[in-house]
Each structure stands twice: as structure tokens, then as C-alpha cells.
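In what follows, a single structure is set out as C-alpha cells and then discussed.
Missing here is one protein chain; the remaining ones are kept as they sit in the complex.
The chains carry the letters A, B and C, assigned in the order they are written, with residues numbered from 1 in each.
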Amino acid sequence: MTDTLDIIEFTPRADQLAYTFGGAAPVQRITPGTALRLWSEDAFGGVLRSVHDLSSEKVDLRFVNAQTGPFYVDGAEPGDALALHFVHMEPARDWAASAAIPFFGGLTSTDRTATLQDPLPDTTWIYHLDRARGMLQFEARHSEFSVDLPLEPMLGTVGLAPAGNEVRSSLVPERFGGNMDSPEMRAGSTCFLGVNVEGALFSIGDGHYRQGEGESCGTAVEGAMTTTLIVDLVKGAAPAWPRLEDDEYLMTVGSSRPLEDAWRVSQVDMVVWLGELFRLDKMDAYQLLSQVSQVPIANVVDPNYSVVTKVPKSLLPTADAFEGLHRDLRERATRIS
Amino acid sequence: MTDTLDIIEFTPRADQLAYTFGGAAPVQRITPGTALRLWSEDAFGGVLRSVHDLSSEKVDLRFVNAQTGPFYVDGAEPGDALALHFVHMEPARDWAASAAIPFFGGLTSTDRTATLQDPLPDTTWIYHLDRARGMLQFEARHSEFSVDLPLEPMLGTVGLAPAGNEVRSSLVPERFGGNMDSPEMRAGSTCFLGVNVEGALFSIGDGHYRQGEGESCGTAVEGAMTTTLIVDLVKGAAPAWPRLEDDEYLMTVGSSRPLEDAWRVSQVDMVVWLGELFRLDKMDAYQLLSQVSQVPIANVVDPNYSVVTKVPKSLLPTADAFEGLHRDLRERATRIS
Amino acid sequence: MTDTLDIIEFTPRADQLAYTFGGAAPVQRITPGTALRLWSEDAFGGVLRSVHDLSSEKVDLRFVNAQTGPFYVDGAEPGDALALHFVHMEPARDWAASAAIPFFGGLTSTDRTATLQDPLPDTTWIYHLDRARGMLQFEARHSEFSVDLPLEPMLGTVGLAPAGNEVRSSLVPERFGGNMDSPEMRAGSTCFLGVNVEGALFSIGDGHYRQGEGESCGTAVEGAMTTTLIVDLVKGAAPAWPRLEDDEYLMTVGSSRPLEDAWRVSQVDMVVWLGELFRLDKMDAYQLLSQVSQVPIANVVDPNYSVVTKVPKSLLPTADAFEGLHRDLRERATRIS
Partner (left out) sequence: MTDTLDIIEFTPRADQLAYTFGGAAPVQRITPGTALRLWSEDAFGGVLRSVHDLSSEKVDLRFVNAQTGPFYVDGAEPGDALALHFVHMEPARDWAASAAIPFFGGLTSTDRTATLQDPLPDTTWIYHLDRARGMLQFEARHSEFSVDLPLEPMLGTVGLAPAGNEVRSSLVPERFGGNMDSPEMRAGSTCFLGVNVEGALFSIGDGHYRQGEGESCGTAVEGAMTTTLIVDLVKGAAPAWPRLEDDEYLMTVGSSRPLEDAWRVSQVDMVVWLGELFRLDKMDAYQLLSQVSQVPIANVVDPNYSVVTKVPKSLLPTADAFEGLHRDLRERATRIS
């Protein structure tokens, strides 16, 4: 008898890449409990390879954030919670790219926050990864400046098929997860998403070798990624919006516009969650939340903005969210070969 | 020769309390370099003393956040940066209050986000401080639940007189600082504010024994506070918006509506600041910020919402912001008797 | 030789109703120049027939705004402008319904502007149409009050398949048109939409017997409608966002959140349009727009909010927008039997 967990490895062919949540045929069928090791392309499709590769020339914004997936999870039905526990995230290349795309990003006018001004200059930055030191080298493009920044891998997009037969671009964060662009989506975290269709049809992509909160210029340190995760299911436990758990925090994610609505969504969902876990009246949960929540902004650049509400588990009594699945998955993760 | 720093102690009489930034006569004239020990009343004027004291009956919302000050700083002129370094914040009482005020707060409709719904129930919570353990006891009002939360004192309001002869309620966060409600306004931090009028006319108040990011229900653990601070001046160095520095972070604070505009303000000011400190082109500063910023929300409940942009100093080359004043003030703080 | 224009009549079977833009198979193939007479179901699927029929019990919000269509227009390609000229809109029933749906509407918290408050009471109003007088009778439900309001038919939704393989709910207004809920979508108006896919795949629905600007409570006087329209095409003339023309106004429609972004979109598109029509520099078009635009809000209740920018043709030199197609369609409309 062995207690190692087998892993299914999957690297998509170019013709298997998906650019939407919903609307794509599953690449594989898996059972709950499966561990996967997935290769994902970078947000730009791997075409920004030098500072002379400009996004306006090389990137079609309708086809970014190529998804690895979707995967059909046996037994997943609307109303269930899909759990994705991230075990490892490893850069799949020794370089990564970031870009200020014209009229895209947080500190520029956009197609929505539309102004008559000229765009900022289309600029590409290339980061070199020193794998041994775990450092990324930032080199300024228009100034004399360079600095090493720690590698902190995360996934920008983790999502599943939307409700109501909608099909959404992989640029979109929503109830179904998607392009939330939160640094909390890292190894050690478990993401819970409410299933909308048979099989759940989840996918991942948009690996970031690191990202500041807000993803200000619209792009992180974008790189191909190898992600190891375990997939599981909690029947009938679908959260209204994405939830995350790691060893230290309970987290909810809201995505909407304006930014205060993203915040409201994540906060109300945390009030609901605290209420469930500790049998708290909503007013008491509201009060408790007001004094303990940490609220990092995730993105202010995507079609919806995303805000994370975090509550430190150390400040709360012990509780088993989603039947204690995160702790269980942490244990199972140690058995991955 | 002594190297201890003398301290001026000040406790306002009831008739000296100010409820505005600007528009109030100075309570005292001080010179740059002065250390102050200031007593401040809680946001509710000290009238919520039991869970049976309701804000709708006891509190006039036009007169909350009573300010201690304003202080006239000799030599402060428009264009200067006023520096306030917080040395200690000590609870001045053994209890504090929080309240869900009808139609005030983040998860309710308000006088602005106006709806036709009924208000949430007017509710008051009283926190007891265990000074020895440094813990605050939260007791639920409508559920069986209590938990101890760590004491983490901070000031909700730190501000000075506005530009253009305006006078603003002490509920307002703006360019002049004010009711930013950020947990970063704690002992160990230095706050830099752009002076608008001769003498600067700064004041402080709205002590919080602790507060979550966002101040969701509209009020923190509100308590009378004894704050020790050192006042100084950097001539001609006025920042456009409030800036903070502690031993680990450079921080900028934006306050506006919608929330994304508060974020944009803080982010653009950090791009400017990074540009100044490291001679970075704005596009390079934008890129760097995108990968290193931490962005906690401060408040989503006041007349303007507030967002903090933080950059870890550990990720940057050494730099002397505001002529290295923060480090200098940290050193001077050790000499306070 | 006859100069009357033939009309294709179409009433969808229940199994032909579409609830999305994109993602539905075309019900019919037509050629540019075709006149259509289309029956459309009301937004609620016809199930609110008395004041005792409550939306929370009878309506599944994922399946509202049933679309009649989509129609495949021969020769329509990405980059073309699809023109839909509305000739007549006639109520298909003698009654219509409106409802305050819990947590849906402009003066209530919603799933996005999320609060902890209770919903407003689920309420249904039935309007009776006096066809001879052209009046709708409003009867208050909780007060002694009734009043007759003029029939002013319009369509809430006019849209086509989105770009990038997206599929969107028929509740959504966007670049592709959709659920804009503007009273300007009435007989006499020509709507121009940018084609995204071969065949355009347009549909209509969500007839309103009348609607105030903003559609405050979330629903208009919702009724089944018989709409007569002429379909045409302007090759290579796709507008970035929906445009409308009637005998008096040029109009652009922006849809986004927050509301100011919907406004910005419609305003920038009008600056572009004025620039094209009159060879105006963008600054001059901006200035002219600033002094002549009329800006009615369309909806503040849908997943995106919509704002219309109108410029009176009487204030401008003569110009042939879209090759003068609106005037031509007005003439052709007179030949409809």
C-alpha cells in the first residue's frame, strides 16, 4: 500500500487553449480527489519576448489569458462547491513580461473610463528569473534603475462555467471566479467556487511570477506556469461568490464596478460566512467583521474590479469551513510525489 | 545637558473641542520640534456608555469626531510639509464603543447611496479593555458569542486646515488628511501633510482601540486616547495628498468617491513619490508600483472613501524621503521621558 | 409595378425564445432591406397577470427578456453597421405588468450594491391599456390613487451577437446594444450597431408600453409587442457603440458602471461622430458638445447602466450620417403595407 497521490499531467496544445469561461469543450474528465499538474501559457500568449515586442503590435486583446482547461469534474452539479487546492506553482520559463497596453490599466483612461487624451506610451518590460535566488530582475526602460524582486507565483485566473448559459472572456472576474488577479491565489490556498453547470468546467491560467495588489498598470509579471493542484467537491455547499482559505485566513472575493461594490460583495459574503460558521446574527457578524477584516484590493483594471476580504483565523474560534476540507487537502498535498 | 525631550500636555475643555478642519481658533501655539501629549475624546463624544445607549438617541451626527486642536505651528506656511510622528497611543479609558448607526456605514444604504429600504437596527456594542493582556472583549448582542481581540490603537482623524478657505466636517477625509480611518495611523508612523494656511492648524481625534480595514459598519472600537507625538516641518516639501512613513513602508493615502478614484489618487501620488526618490521615469515607476504595491482599503463609509498604497522599503534602494525625517524622529522619540 | 414593401411576419414558438445575445441559433435568414413584423413576449415571460402574481414566485431572473430572433442578415460581416429602423410598435395585449423585484432595481440594494438590509416588498402592478384613448391606467397598490398615463411604446432590448465569442444574458446592455432600456428606441428611430460576427445575429424584445428615464424600480410597463422594422446594412461603417438617429436627434448610447463611465462612453463616441460628420478637431467637437448635448439617463438598474447623449440636428449643419440611411429608411417605411 502506498500513500502517494497520483498526478495527471496536462499541457494544452495550441488548438486546445480556451479564451472563455463557458463555451469551450472540456479537455479532460476527472474525478474529485484528482491531483493535476497543469502547464499554462502566459497572458500574452508568449509573444512578448523582448522589450521591443509591443502589445499593440503583437497582442489581440480579445484573446489573452489563454486557459488551460476546462476540466469536467465527475459528479459536479449546480449547487456544489468546487474546491481547488494549490500545491505548487512553478515558473515554466526563466523570463516573464509585463506591459503598459494603450488604454488598458488603472492609471490611464480606458474604453470605459473614456477620455479624449492620448494613450500612455506602449511599453514592454522583460523580467529575468534567477531561479536559484528566487529573484526577478526589474530593469527600468526609460531610467537608470534596476532592482531584484522576490518570486511570488500566483494565478490571475481560476474560474468555471458561468450560470444562465453565459460565456465570458477570460479577462473577466465574476461570481464564477475568473480573472480576479489576487495574489492570494497562491500555493497553499484552497479556492471554493459555486458550480453552475454539470461537470463544473473549471480552468486556470494567467500565471504571475509576482503582482502588486491592484495590478496597477493592467499586467503583472506575466509568465508561463506549472501548477500542481488537487480538485475536490463539497456537495450542496456552493458559495454565492468565490471563497478562499489558507492556513491563516478565511477570504471572500467580490468582483464588480464601481470598486465599492466589489468591496460590498466580498464583505456581505464574509458576514454570511461568519454567520454560518459561528451562528452569529448578521449584526454581530457585521460588527466583528468591522474590527478584524483585512481588505487588500486585487485588481482595478479588469472588466470587473476585485476586492478580497480576509479574516485571520487566529482571531476566531476554531471552525471547519467547508467540512474542514482545506486542512484535509493540506494533508493530502504532502503525499504528492 | 539633558537629551530628554520635553512634552507639552494638553487636554481640551468641552468648549475647546472642534468639529471641523479649518474654521476653529487655535488652542495653542507651538514650535517645530515640539512633543505633545494629547487627550482626545471618542468619536461619539463619550455618550455611548452601555449597549442601551443608542446612537440615534444620543449622538448628533453633525458633531462627532471631536478634534483636539487645532495647533498653530510657528513658521508653517502654504507649501510646507507638516510632519506628525506618533510615539505612543494609549487608551484613556478601560472601555470603548462601536455602533451601527442607522443609514451610516458600508453595508447599508445611506443618505447618498439612497434606497427606499428600512435601516438596519440601531445597535451599540461595548468593548472592555483588559489593559494587562492588551485585549478587547467583543460580546455579541444578538447571538451567544464573545471573543478577545488584540488592542491595536490608531487615530481615525489627523488633519489640518483646508485650502481655499474651506471648512470641513471632522467626518471628512480629503487632501488635508482628516478622517482617513486608516489603521496605518499608529505609533511608529510619521504622517506628512501639505500645509494650506499659516500655522498649518492641525488637530487629531477619533481614537480607535482597533479597526478592521474598511471600517465596515462605519465605526471602529471608538475610545478616548492619549497620543504622544512630535511635530516637525519640512519647508517647501508639501505633498499633494497625505503621505505616511514607518520603518517598513512608504505610504500614500487617497480619499475620494467612487473608491477607484481614492485608489487612483494614492497610486498616482506613489508614482510621483517613487519618481522623485529614485529618478524614475513615470512609466517605470508605474511598472514598479504594479509589482510591489500593497493596497489596503482604509474606509468605505466616510464622505470620501480612503485607500492606502504601501510600498515595502525592503524592496527598494535606500532613500531619504522628506530629508530622512522619519528616521530622525524615530531617534528623537526614544528621548521622550 | 408596386412600390409597397413586403413584410415577413414572425412570432416565435416557446422553444424558439432566446435569453442571450450570442449563443443561440438563428431563427431565420434575411437579406438587407427586408421589413419584419415581429411579436415579442414581455420581460416576465407573460407570467405576471394579476397583482397577486409575485416575481419572486413566478419569474426566474436567469430567463427574462425573452428575445425574438436572432436573425441572420446575409452579407453582414464584422466591421459593418447593422441598421434597424423601427416603423411601428404596437402593444400585442391589452394589459402590461410592472414589478418591484426583491433586490433588483435602482432604489434598493442589489446583489452588487450589496447591503445587509431587508428587501423592499415584492410588489406587482398591472396596467390596463385603453387602446382607443392610447392610455395606460396606473392603479396604486398600497394607496388610494390612480392616474392615466399615455401609451409610449418602446423596446428595452435591441442587440446582436457580442465579439470574442462571448454570450451575454438578455439583461445586459453593452457595446453590442442589448438591454439599454432607453425610451429613444421607439418608432421613428434608426438604431446602428457594429456587427461582430457573420450574419450579425440580431434580436429584439422587452417591449415597454411606457418607461421613465432610468427605469427606476427595475421594470417598465412590460408588455408583449408587435414591432415593424426595416433591416439594412452599411458596409464597413461599424460604430464602436450603439448609435441612434431620428428626425430630430443624433444619439449615442454608452453602457457601463459606474454611471459616469456610461456617460463618458456615450460622450466620447459623440465627439468622434461630430468630428467625422463636420471635420471637427476633437477639442472643438468637445466644446460644441458641451454646449448642445442633451443627456437623458436610460437605465440605472441593469448589469451595466446606460446613458444617451443626444445632439439636436437643428443646431448643426446638414450632414448625412451613415450615408443618409435614416432619411432613406423613413421614406421606405411609408411604403409598408
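Throughout what follows, a residue touches a chain if its C-beta (ideal position, glycine included) is under 8 Å from a C-beta of that chain, and two chains touch if they have at least 3 such contacts.
This one's a predicted model, so the numbers in the text were calculated from it and none came from an experiment.
In the complete complex, the hidden chain is touched by one of B:A35, B:M185, B:C217 or B:V265, namely B:V265.
For the options C:T20, C:Q67, C:T228 or C:S293, the residue in contact with the chain missing from this view is C:S293. For chain B, the residues in touch with the chain missing from this view are 19-20, 22-23, 62-63, 111-116, 163-169, 254, 256-258, 261, 264-265, 267-268, 271, 282-283, 286. In the full complex, the hidden chain is touched by chain C at residues 98, 100, 106-107, 120-121, 123, 125, 138, 140-145, 147, 149-150, 210-221, 257-260, 263-264, 267-268, 271, 278-281, 283-284, 286-297, 300, 305, 307, 309, 315-317. Interface residues of chain A facing the missing partner chain: 107-109, 113-120, 258.
Keep in mind that, in the parts below, only the chains that are shown with their structure count from here on.
Central chain (C-alpha centroid nearest the global protein C-alpha centroid): A.
The distance from the centre of chain A to the centre of chain B, each centre being the mean of the chain's C-alpha atoms, comes to 33 Å.
Taking the mean of the C-alpha atoms as each chain's centre, chain B and chain C sit 48 Å apart. Among the residues of chain B, those in touch with two or more other chains are 107, 120, 258.
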